[in-house]
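Excluded from the complex is one protein chain; the other protein chains are retained at their positions.
Naming follows writing order (A and B), and every chain is counted from residue 1.
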Amino acid sequence: MSTWELLEKVRKEKPLVHHITNWVTIYDCANIVKSFGASPVMAHAKEEVADMASIASSLVLNIGTLTSELIESMKLAACAANKKGIPVILDVCGAGATPFRDSKVREILKSAKVNIIKGNASEIARVAGMGVKTKGVDSGSVDADLSVMASELAAEKSCTVVITGKEDIISDSSRVYRVSNGADMMGAIVGTGCMAASVIGAFAAVEKDLARASASALVCFGIAAEIASGISMGTGSFKNDLFDCVYNLNREQVETREKLA
Amino acid sequence: MSTWELLEKVRKEKPLVHHITNWVTIYDCANIVKSFGASPVMAHAKEEVADMASIASSLVLNIGTLTSELIESMKLAACAANKKGIPVILDVCGAGATPFRDSKVREILKSAKVNIIKGNASEIARVAGMGVKTKGVDSGSVDADLSVMASELAAEKSCTVVITGKEDIISDSSRVYRVSNGADMMGAIVGTGCMAASVIGAFAAVEKDLARASASALVCFGIAAEIASGISMGTGSFKNDLFDCVYNLNREQVETREKLA
Partner (left out) sequence: MSTWELLEKVRKEKPLVHHITNWVTIYDCANIVKSFGASPVMAHAKEEVADMASIASSLVLNIGTLTSELIESMKLAACAANKKGIPVILDVCGAGATPFRDSKVREILKSAKVNIIKGNASEIARVAGMGVKTKGVDSGSVDADLSVMASELAAEKSCTVVITGKEDIISDSSRVYRVSNGADMMGAIVGTGCMAASVIGAFAAVEKDLARASASALVCFGIAAEIASGISMGTGSFKNDLFDCVYNLNREQVETREKLA
């Protein structure tokens, strides 16, 4: 299916995307999923996460403001999703910043099957066991061939790996997609990384080929950002314009602007 | 008092509206209450919720991202509000989605007096004991006469019941109000349901007739949404325009657009 067809499918099926995410961008994640026409739900109590994940069409985990309790809920939700065959997306937000984050990412990956691991270059390098250091959640440059890193990690974990950046790299070990859509303003605001994982969650809910779903998600998100970037006046208006542009994204925009290789 | 007079009263008295709410729309709830001229305060520590509720003019509870601990804080706050005669509003956000939510709603309703129960049709049906299933927080259609359902639940719980939807139904068992203000865009963004409960909280703080307060709150919120809907470009700008339109709501807009039966 084409990127446009996948976007139409998201809008038509309105899949429920269950999030256990961070308290900074939880608002952005809900709004972007809703702007794409899907239905976000956030729930993190250990008593209900398995039930909620079971009725969802995808599960998005984000460790941005993790606690030990939240990680336990993530494991329960991921195991429930695994049983139902619901795709699990893990945003390794801030991996490498503290030993606690690294150890909790390993715990999640051991406890359940994660279908898509998503991060920027330095975060993914950390998960892949490379000796990089993340400063907060904003850095990302890594001295490595990112497509090789993505493919090797994808092969090792039998999953899809998404590295976001100026060029997004997506690999499920057999294929590598490269998405060049996007805008510099995405790096000037808070939340684009987290929102990208949520958008991937919406697309993964309607397309079994998770590398393809991820690539199409990032194409749509990137195109909306390009259009928003052309009209916004700064960091405040850019985020609003981004939601508007996602909501209004049309066939012509997607088909003429798509930069997917 | 007329809807306009109630709105003026909110703006003049600036009541303190204590929230124990969810982490997704906590930001929206605070901003909408503030845009209406009231004063939001969010506090959920078990050690202080009774004290905070006691100095507030209304208490808004929302189970959107409930945990067992948060529910305990809600009970403590509600009991403190009860003692002071401060109205308690419960948004049964996501009721029916998981057994945990249903059981916690029952716990709250047993532990303290809730003065206004608010939800969409499927959530209220669930609280009323009907066998519906909520998918996330966005669904709402129920095969039942909503005004009968609202009145019966209101009578059973000796409270006011608010069912939000294309037409909002409000009943305190003796009367039924119907509010037809609002805009389709309200369903396209995250947070309108939660904000509606917060707005009801602001109006319930200044008017003892809680059904009337709820109806007027939804009229004002709906009118602002209608005006915002006419100027917004999508999901991002709609929410901002909504805050602007609430902030600027004037007598002529309220009196000529009110659709309250």
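Keep in mind that, in the parts below, a residue touches a chain if its C-beta (ideal position, glycine included) is under 8 Å from a C-beta of that chain, and two chains touch if they have at least 3 such contacts.
Note that this is a predicted model, so its numbers are computed, not measured.
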(message) For a quick check of understanding: of B:Val88, B:Cys245 or B:Leu260, which residue touches the chain that isn't displayed?
(response) B:Cys245
(message) Applying the definition given at the start, please give the residues of subunit A touching the unseen chain.
(response) 22-25, 27-28, 64-68, 94, 97-101, 135-138, 188-191, 232-237, 239-240
(request) Mind listing the subunit B residues that contact the chain we can't see here? (result) 14, 16, 23, 26-27, 30-31, 34-35, 39-45, 47-48, 51-52, 55-56, 239-248
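Here is the rule we use: only the chains that are shown with their structure count from here on.
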(message) Quick check: how many Å separate the C-alpha centres of subunit A and subunit B?
(response) 32
